[in-house]
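With one protein chain removed, the remaining protein chains of the complex are shown where they sit.
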Amino acid sequence: MIVVKNVSKYYGNFCALNNITLELHNGVYGLLAPNGAGKTTLIKMLATLITPSQGEIVYDGKNIIHMDDEFRALLGYLPQQFGYYNNYSPKQYLLYLAALKGMGRKDSIRIIKELLEKVALSEVGNKKMKKFSGGMIQRVGIAQALLNNPKVLILDEPTAGLDPKERARFRNLLSELARDRLVIVSTHIVSDVESIANEVIMIKHQEVLYKDSVENICNTLAGHVYETTIDYGHLDAFRNRYTVLLEKQESGEMNIRFIHKGAAAEGWLSVTPSLEDVFLYEYRDEIRMEV
Amino acid sequence: MDIIYYECKKAFTSPILIALLLLFASYNILLIVSTSDRREELKVANQLAGKYGVGITDDSMNQFREDLQHDLVKLNEITRTDYSEAELDFFTELQLKEKYYEMANDIDNRYDQIDWEQIGESQINMYRFSGSAADTMKNEYIKLSLRFEEMKDNDEHKMWFFAGDPYKMHSFLFRTIFGHVIFESLIIIALAAALITNYEFENRTHLVAYTTTRGRRLMRDKLAASLLTATTVSVFILILTLGTYFAVFDYSHLWGSSISSALNWEYKLPYVSWWNISFSAFLIWSILLVYASMMLFTAIIFSISIFVKNNYFTFFIFAVFFAVALLLPGFIPASTNLIFIAGYNLSQLVMNPHMFLMGNSSGAMMFKNYEWITICAWTIIVVALSYISLRRFRKQDIH
Partner (left out) sequence: MRILFHEIKKIFTWRILLLLVIANAVLFFLRIEFHISHFPNGRPSLDSYRIGIEMISKYGNDMDEEDRRDFKKTYEVQVQEANQYLQSNKEFAEAGVGTYEDFLNIDWENKEQAALRDKIMFEEQVDIFWELPERRRLMDFHETKEARVGTYKNGANPRQEARFDEMISAGHYQVYPEVVMENFKEFIFNVAIAILVSVVLIISPVFMKDRSRQLLDLQYTTRKGRELYKTKLAAGLISTLGVITALLIVYFGMYALNNTEMYFNVPIHMFIDSFSWYDPTLLQYMALTVAAIYMLGLVYALLAMSFSSMMPNYIALIGIQVPFVIAMITYGLTYLVTRIINIEVPQWVVPTSYSGMVAVSVLFIIFMWKREKHRDIVV
């Protein structure tokens, strides 16, 4: 069990995370936030790459910084971007990282073989990585995170560069892994976590907004999400009155999904909120600014 | 133009390059100032040129002798033994003037003893030239002796200058000082050109940068920026260094003196330039030659960068290139003219700036048109090289 206790991180005057408290058990956690909300900062602190300015992170009651290698032995980490040596093959690369993870050579060879099969790279296990596609590199990255059979698995944007088939395979792999370990998946692709995350953590303005099951989070908007069809001409006026989540053209008219916290009007169809709805609703300011 | 400015900025905002530039410039200034203890003695040559005109003629020598005798009389009048400061200065100055007088008087005598064809023979023996190489060498020494005769006829060497022995000011300025300037500029230029050329790859901006409207033509801007940066660096070091040099050592009456002045005789042989040029003209030519070499080196570094794409290796490969060119003539049999052709390279050129345009050098460097041919030949090579690199880059896959 990992507990994040009142953790803040400052870079000079800039606050990257403000007084975060979280309790994490075995299972999959989806870490959901737009860019710049402090997601990577939190992940890097959990991976011991950066240290909190205030507060502490403890694993089974022990500060992970003080646990040192004891904690890292339990850790599997896939960074958003990671380096590799062009003229190493995945096998050489994984052998090297296995050594760093303190694994015996014989074990490493066996495990690497299994993992390469799991991420469907067995055939290119001895090819130099400089010719690899982004998806292949990403799969090597996933394999390296699993090398030491980690109890804590942190994946930062793990599906970046993967095609739909690979993504599905990855989701299955993840559910399988999550049975007896703590998995944190940071992403801004909602569908990646929606189906498999036991809980979703949303960060907003450097603070934790939600930490709950997908269902509960969706329920915060229960009864407020509608769909309707309107004329093009009314679109701007509509946008000004309601928080529009989705616009879709359909046979000359606009199909709109939106939020309204009040009485429903005629012709509106009340729908079940999805995680994406919550995401779009909660981060609407950030999203508008970006557009 | 904006783009080139931005590219140059990449080099000039690198603290290390700026620090190196300042360090080298201050080192040069220190080097010059630390030798300035000779400057009082050196003033004599300048005074002589000021008083009697820079040319040494029979008239001026007569005048000089009369003045010397006058001074000697004055010297004999001083009978006390507790000399004043001014008197001591007068003694040393007189002594120096006498020395200059003797040297000037001895010019014809010493020049008559020089036989260039014989010197050529001994050069051929020393470097074991044979076959066509030996013939080429002989011919060149015949040309040199004609030039030497011409010089003796037109008296261009009879001009006042700092006594080569013992001061060796020509070597100090053109070998030591210029050598430092060249070496220092080259290090900074190599780093700056590699930095600019590979900047996008090092900073992973290459995917963005080379897909803009400017696209791969950005590499051409980078070449221009490297050349511009190299210019700035060389000019900065040159101005500071030469500025200090001429502020410390007074050349005011010697600018018009001949670079082949007989007084500027430092070692075994006098300096004999292939053309009748003054000190100031020689200085300007030297600066231009050095500048041209720097531009060519910049383009070479640029090309290496494109091929290697790794700043670390670029620097060392360039260093190896420089040294190999220096070694090249040593690996070529001394029986063919190939040995001289191998000598026509930029490394050989910039290693001997005091021998620019001089006939009293050795190997290919003594040839009359060595400097022009080297610069022109390498301009062609470097233009071709840059063109090939740019073309290659245009079609290259960027990952």
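We call the chains A and B, going by the order they appear; numbering starts again at 1 in every chain.
Methods note: a contact is a pair of C-beta atoms (placed from the backbone, for glycine too) under 8 Å apart; a residue touches a chain by one contact, two chains touch by 3 or more.
Every value quoted in this text rests on a predicted model; they were computed, and no experiment measured them.
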Statement: Omitted chain touches shown chains A, B
Task: Write down which of B:12, B:312 or B:387 is the residue touching the left-out chain.
output: B:312
Field: Sole residue of B:33, B:284, B:327 or B:383 that reaches the chain not shown, by the stated touch rule
entry: B:327
Task: Quick one: say which of B:42, B:144, B:173 or B:194 touches the chain that got left out.
output: B:194
Query: Of the residues in chain B, which ones touch the absent chain?
result: 14-17, 19-20, 23, 187, 191, 194-195, 202, 310-313, 315-317, 319-320, 323-324, 326-327, 330
- line: chain A positions in touch with the non-displayed chain are 44, 47-51, 68-69, 72-73, 75, 77, 79, 81-85, 87, 96-97, 99-102, 105, 144, 148
